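The following block contains the structure, expressed as structure tokens.
Here the complex is missing one protein chain, while the rest keep their positions.
By letter and in written order, the chains are A and B; residue numbering begins at 1 in each of them.
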Amino acid sequence: MLSKKHLLAAAIGLSLSFSTQASELETLINMLHENGMVTDAQYGRLMDELAANKTTQAQEKAAIDEKLAEATKPSDVEISTQGGLTLKTRDGQFSTKVGGRVQVDAATYGGSPDMGDGTDIRRARLYLSGTLYRDWGYKLEYEFDNSSITDAFITYDGFENYQIMVGNFKDPFSLDYMISANNTMFMERALPTAFNAGRHIGVMGARNSQYWTVAAGVFGDTVGNTGGEDDEGWGWSTRGTLSPINEPGKLLHIGLGLNYRDLQPNNTVRFSQAPESNVSGVRIVDTSAIDNADSMLKTGLELATVIGPFTAQAEYIRTSVDRDNISNADFDGWYVQSSYLLTGESRPYKNGVFGGIKPNHRVGDGGIGAWEVAMRYSSLDLNDGAINGGEADSMTLGLNWYPVPMLRFSADYVHVLDIDGGPDFDGKKPNVFQVRSQWAF
Amino acid sequence: MLSKKHLLAAAIGLSLSFSTQASELETLINMLHENGMVTDAQYGRLMDELAANKTTQAQEKAAIDEKLAEATKPSDVEISTQGGLTLKTRDGQFSTKVGGRVQVDAATYGGSPDMGDGTDIRRARLYLSGTLYRDWGYKLEYEFDNSSITDAFITYDGFENYQIMVGNFKDPFSLDYMISANNTMFMERALPTAFNAGRHIGVMGARNSQYWTVAAGVFGDTVGNTGGEDDEGWGWSTRGTLSPINEPGKLLHIGLGLNYRDLQPNNTVRFSQAPESNVSGVRIVDTSAIDNADSMLKTGLELATVIGPFTAQAEYIRTSVDRDNISNADFDGWYVQSSYLLTGESRPYKNGVFGGIKPNHRVGDGGIGAWEVAMRYSSLDLNDGAINGGEADSMTLGLNWYPVPMLRFSADYVHVLDIDGGPDFDGKKPNVFQVRSQWAF
Partner (left out) sequence: MLSKKHLLAAAIGLSLSFSTQASELETLINMLHENGMVTDAQYGRLMDELAANKTTQAQEKAAIDEKLAEATKPSDVEISTQGGLTLKTRDGQFSTKVGGRVQVDAATYGGSPDMGDGTDIRRARLYLSGTLYRDWGYKLEYEFDNSSITDAFITYDGFENYQIMVGNFKDPFSLDYMISANNTMFMERALPTAFNAGRHIGVMGARNSQYWTVAAGVFGDTVGNTGGEDDEGWGWSTRGTLSPINEPGKLLHIGLGLNYRDLQPNNTVRFSQAPESNVSGVRIVDTSAIDNADSMLKTGLELATVIGPFTAQAEYIRTSVDRDNISNADFDGWYVQSSYLLTGESRPYKNGVFGGIKPNHRVGDGGIGAWEVAMRYSSLDLNDGAINGGEADSMTLGLNWYPVPMLRFSADYVHVLDIDGGPDFDGKKPNVFQVRSQWAF
């Protein structure tokens, strides 16, 4: 009986990988053998059969496990249709995004001289962008409203936190201009965006971190410009930002920008500005072409803060045009704007710019979306010496409604407080009421 | 032995969730116990082991079931590549569609004065459209052939059967014009489409149901128009349709449309029309600019029927131009057209317009596609008082082949029966033979 006990002990030690239901059978067989109910020969045969079946079972279980693992493995490509189309490989090597935006405006003007009431597609863009082999990125975006290429570039992101960009994109300069037009606080940027640096074909290096960013690039001319027998224009631009406080709902931002353009191709430059409304296309201040212009240097100072639902943002930009045999022409402008999100959201901030508002509680999901009220004072001085471009000051009240992410409806009332000089609007105080519908992603 | 029987009875009541193979073992053990082959102590141990193993088995089975459920769950995003790209989340919250069309034409002209034979890309469009958070929709479509934005809008569909639209889209007016150019019976719409209301930036409400539709909107000007110092034009448009009979292969449609445009910005309007062919670009009737035009009102009456493979469609449109200090200028036009699908399909109809033909039996799948013959009589009168735009009548024979869904090949023969007046074609009877290849989705 020793051997039986021994075998029983051995049997208890066995474990089946798939299912353990045979263990009680093994126990029973051992007991029956021990009790003398089965012969030693029978016992041997039973034990052999038991062992063989255990092996088979284990194999079957392994096969099922393998198939289950395969079947429940996440797919290689993640797909998102929440606005356009985003596909990403799960390994981070590749991604593709198809996106776009449409901004439809209507405006009515008051004051004199009157500007034309009307409607406008302010922006209508599609883009294709993506990631190639983890470290490389590409983008092509087209503005259908004025048939122009906006972004068209390659990026290299293989050095951690650093980015190299080559192609056509925005010169790094001015917070107001660097913020996507989808995400500005008002329908139009402030008056000093007359000094924005625009997009050019060039090469840029950038470094982004939570508490500071630096970007610097060298640029040729705009996409549309072909020099022919003359050299095209060129320039450089740099922007640095500090955000010593930068956490969700809490921000202090300080920025400094420098932008230089060689103006030799045509030796001319012109600044003008609409009353923070682009439906009529009328400009309230305008320097006309400034001749003998060799180059210009723009200097910008930025300040911004976020405290919960409250945002404040201010900029000062000075533009100095270096003229041949004539003294420099200096212009400047500034604005202060702030907004309050009545529904409690905070304006997001990343890599030195503000992002778009996402409502906490969507319409259609028990919420009323996000509601934001905003106020701005802007000033732009295009008078200097003999150049009588005009000086304008304006005050804007804004209301933004974000019913769901990616949609925005805005209403702005702009009151131009005073225009001093300039070609057509000296002493006038035009006002604008305008609305916008926007989808963007 | 009572206890043994009791246990046996209990054992029979047990059911294993995963597999029942142990039940005969339990029966055996009970029998052996009952027969006195195993001791009570052994029996107890066996039963404990059996119970423990049953629990383990049940857990294993549950784990496999869970994984299987996960693995066989339909994916969150449904993908279709049957022409462009459609992605939908299964919960109906989001969708994205990339689509387009290309129409390539060739035409040869006869009669005198001759028009230029040639080829043309009639339409080449891409669009991105989609759904956001179930209730919101968006679209941007661009016409590459003439570099213009066609559709660019947001819709709100949160109220059942109602739709609100804001952006750029077709004014609701005229059945012929509301039918997508992909789906018209002939390559070109009938002569009275000289009075189509076009696309404008505006806001529209619509109500669609099986037996009637109503749409009404207020519109600003076209996308390209910027008023500058003058107000842009504006207008309103409304269209109602009744379809008291509306089931697959059986339709009676009655429609009425009104379209008003303020013409003050330029105080001018012009109507002209090609001979239902756009390859040469030559116009056979043309009012030239009508000055002193204050506003115009278009009135349209629509009739259509479908009886199996037979479709008939007719419209009458009257345009009345209100002129300053001069009597109104009134023009009108009408057409009757009908087609027969030789291969038995029926023209589909939904929300007050006809859709596209899908062949019952595809080429490549044992079929010859869908074949359609069609005939049309059109008339357009642009003569009124001193305005000598010309009156034209034309007759068209058409043949359409739809080898597979989304492809269409058409051949049209247009014979202008008579031209009475107008600048260049008075008394002429030009004719056109034209063909088209089209993909669209």
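Operating definition for what follows: a residue touches a chain if its C-beta (ideal position, glycine included) is under 8 Å from a C-beta of that chain, and two chains touch if they have at least 3 such contacts.
Remember, it's a predicted structure, so these values are computed and weren't measured experimentally.
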Give the residue, chosen from B:G83, B:G220 or B:G300, that touches the chain omitted from the document. B:G83
Just one of B:F144, B:F310, B:Y377 or B:Y413 touches the chain that is missing; which is it? B:F144
Residue of B:T39, B:T55, B:T119 or B:S209 touching the missing chain in the full complex: B:T119
Under the stated touch rule, tell me which residues of chain B contact the chain that is not displayed. 18-21, 23-25, 27-28, 31-32, 35, 37, 64, 68, 71-72, 75, 79, 81-85, 98, 100, 102, 104, 106, 113-121, 124, 126, 144-145, 147, 279-282, 362-365, 403-407, 437, 439
Give me the chain A residues in contact with the hidden chain, please. 18-19, 21-22, 25, 28-29, 32, 37-39, 42, 45-46, 49-50, 52-54, 56-57, 60, 64, 67-68, 70-72, 75, 77, 79, 85, 87-89, 94-96, 98, 126, 128, 130, 132-136, 138, 140, 142, 147, 149, 152-154, 158, 166-168, 200-202, 220-221, 223, 225-232, 265
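Criterion: only the chains that are shown with their structure count from here on.
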Taking each chain's mean CA coordinate, chain A and chain B are separated, in whole Å, by 33
